[in-house]
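Of the protein chains in this complex, all but one are displayed in their positions.
Up next, subunit A:
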Amino acid sequence: MTAPALLSVRGVVKRFPGVTALGGVDFDVRAGEVHCLLGQNGAGKSTLIKVLSGAHRPDEGEIRWRGEVVSFSGPTAAMRSGVAAIYQELDLVAGLSVADNVFLGHELSTAGFTHRSEARRRTRALLDRLGHPDISPDRDVGRLSVAHQQIVSMARALSLDGQLLIMDEPSAVLDPDEVRVLFGIIRELTAQGVAVVYISHRLAEIREIGDRVTVLKDGRTVATGLDAREVRTPELIGMMTGRVLENVFPQRKPVDPAAPEVLCVRGLTDGDRFAEVDLTVHAGEVVGLAGLVGSGRSEILETIYGARKSAGGTVEVDGRRLRRGSVGAAVRAGMGLCPEERKSQGLLLDQAVYRNITVSSLSAFASFGFLDDRAERDRARGLTEALDVRPAGVERVVRGLSGGNQQKVVLARWLLRECRVLLLDEPTRGVDVGARSEIYELVRELADSGVAVVIVSSEVEEVLGLADRVLVVREGRVVHEGPADEIDESRVLDLVMEGHAA
């Protein structure tokens, strides 16, 4: 070992009523390294973060911080010792300024009076250190971009002299160029001796930024201290899933050139974020939209679906023109949308799985307005079994399911309707590797059965791997259209970034 362990975790066990979330976790983090944690959803990563950052206390095991056994009484105590977590759902307070957020919970004060100018000055210094002097300490956090909010979260983590940053999927909400900036910051910090525990589903990122990898499965350490650049991908996936994945993306079938046009969008404009979008999808075809966050790709999808009002242009399904700005009309015409924000836009989180599945098909289960509850459950059960939603049980509340299984529930909703056009916005965000390939296969199967699919994703690899045809969107315009196998990732990135000169 070259450097002594900054943090050392031995045999940590955390139990919740009815489940053992962590069943024995061991790993070390050295000063100045980026230590990646890998594991499927439900493997215990989130619990581990909460244990490390003081939000949960371990039931067994030992955590040593700089050589001494510690037991943090809470997140603030952990922060004071130099351990800070940056959660996936950023825990900032919109409405408060950047400086207020950075010092929230440990305000600089004397006798209850805050030192605003001092807080501002230190915030400015922290933001400089993070390479973002462009963020003003006085800005309202709610008005910042997600990427900038993440920077503020990092500033907050460093505000108490953080020596270990735990980052839970920081890249999930970022564009490729923003991820590059983030990696620059992480490299700066590690050069200063700060250690980072980095969690991500994206293996490519782990190779780029990580030093060592620890793999968790079912709450246990499967392997620890692997070299992030040397270890082979199938090996990692095998350790995470317990099985071997050969090819993540399913085989494409050639699209029948004579297949009818199902979705036909002409000159769609919303007068704000995008203009003059033409898009045709044939039966059995998967069309991918690639573009940066904010390029207008999600807005295009939502406008096609009628969730936003268009300012011009037409949307036709099977040759019939849809009423503008009417989701109901789109759904009746056979469209379905899996929205970008699964939890806030897609699901009734506190309701049963089957109710989430049947919500768009209620009239199919009703006679004179009265619902046939049992038929609903039966149909939902059939779908969840076919999609292998785990844990099984259509009465379960959706909130308790992992990201991948929640996404399957949203997909099941549209499977039930046997929709003609499926619009997928970031279908694998927050979904682990195993469930990802299942979702890819499902999308492919749907297409093969004649559904027209449009997929939007921040991950270019996903768009290229899954789609038959790719449209590249930049600043609300389609700048390229062509078969997916005639373009590669770097070319797409070039197109996407053009004029962005990073």
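Definition applied: a contact is a pair of C-beta atoms (placed from the backbone, for glycine too) under 8 Å apart; a residue touches a chain by one contact, two chains touch by 3 or more; residues count from 1.
By our rule, contacts and distances are computed from a predicted model.
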Per UniProt record, name of the chain withheld from view ["Cytochrome c biogenesis protein CcsB", "Ribose transport system permease protein", "RNA polymerase sigma-70 factor, sigma-E family" or "Signal recognition particle receptor FtsY"] = "Ribose transport system permease protein"
Ask   = Of the residues listed, A:S73, A:Q251, A:S363 or A:S490, which one is in contact with the missing chain?
value = A:S363
Note = From A:G112, A:P257 or A:G328, the answer for touching the chain not displayed is A:G328
Note = Among the options A:P339, A:G403, A:G430 or A:G476, the absent chain makes contact with A:P339
Which of A:R355, A:R429, A:R444 or A:R474 contacts the chain that the document leaves out = A:R355
Inquiry  = Need a quick check: the contact residues on subunit A for the chain that isn't drawn.
reply    = 16-17, 305, 307, 327-328, 330-332, 337, 339, 344-351, 355, 359-360, 362-363, 366, 369-371, 373-374, 413
